[in-house]
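Shown here: the complex without one of its protein chains, the others still in place.
Let's turn to chain A:
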Amino acid sequence: MQTSSGQLVMLVAINCLLLIVGAMISGGTFLSLFNMQSMASQLPELALLAIGVMLAMCAGNGGIDLSGIALANLSGVLSAVIVSSFLSSADSEMAFSVSFIVVAVAIGLIGGTINGLLIAKLNITPILCTLGTQMAFMGLAVVVSGGKAVTVGSPDLLSRIGNDLFLAVPINFLIFAVAAIVIAAVLRFTPYGFWLMMTGTNPKAAVYAGFPRTGVIVSTYAISGTLSGIAGMIIAARNVNVKFDYGSSYLLIAILIVVMAGVKPEGGYGRVVCVVLSAIALQLMSSLLNFGGLSNFVRDFAWGLLLLTFLAVGRYDVVDFLTPMRRQPNPSASIPRTPKPNN
């Protein structure tokens, strides 16, 4: 996997570079513990959505999940409305928090399953299906909340998830890290991961090989939906209020993260660690520009540039190109290169 490790190296290098540049412009504050924590707590909502998009893309057949942020908002809004109808966040703090989290994640799971069923059973193209559900989720959130922000408040457990640290690491970041590790492990060690990548590579062959295609697709979108539910819960925990139109810019950024992470848009390949690193790179860059006091339009430009760089890296093996002497004298170490399809 030449490209994949090349991508990983590039991502790590970019992250280090951004840290160094940040330290230089800010005279050190960029690397302060507090800023690290602040950036770490900003990251999860977007990175969770990006992992969801990655899974959908890996499923192949033009797989994508456009409904992520809309579903995250719906989870937060609907859960807040449902739970506060029978519990008060001020009186029974713990019960409120726990039910809020459970309901939010469950709504995410249900929403994702609906996506999966529509795509697998009715054979709707994912981009159209999730575009439709995105609008439906957002519309439902508007109806339920009356278009206004819904107050969740800061009951004990939720406020801790949103604000507190565990061993100097923000708790919401830990939740995200656990989710990412679980998904990475599932993709690597379970038959599901193998089925997903193989279905993405060649759906027809996967069906003839006896893979449960429907099951794989439904569960993929269900996982993606669950991640949205978790993101919605984290948004609520941090912001005290939830609103239907929060993060309207996240959709495209999540896709950008995924493409930058080298996930193949045609399906069959993607690594969680790359997605996480790529999300971190975007976070570092956007915080960096805010530190430097640069216009946010520069940020869009820089992201575009970064994306093009990564597409170039994916196409040509830049790391090998930069270190040509490693290739010739060491033939035994190199794996025989196979011509790369579609790449």
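As a convention for this text, a contact is a pair of C-beta atoms (placed from the backbone, for glycine too) under 8 Å apart; a residue touches a chain by one contact, two chains touch by 3 or more; residues count from 1.
By definition in this document, contacts and distances are computed from a predicted model.
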item: Absent chain [UniProt protein name; select from "Monosaccharide ABC transporter substrate-binding protein (CUT2 family)", "Sensor histidine kinase MtrB", "MoxR-like ATPase" or "Oligopeptide transport system permease protein"]; value: "Monosaccharide ABC transporter substrate-binding protein (CUT2 family)"
item: Residue touching the undisplayed chain, where the options are A:246, A:269 or A:310; value: A:246
item: Listed residues A:26, A:201, A:214 or A:309, member touching the removed chain; value: A:26
item: Positions on chain A where the hidden chain makes contact; value: 2, 5-6, 8-9, 12-13, 15-16, 19-20, 23, 26-32, 34-35, 38-39, 41-42, 45, 147-149, 151, 154, 162-163, 238-241, 243, 245-250, 286-287, 290-291, 293, 295-297, 299-300, 319-320, 323, 326, 333-334
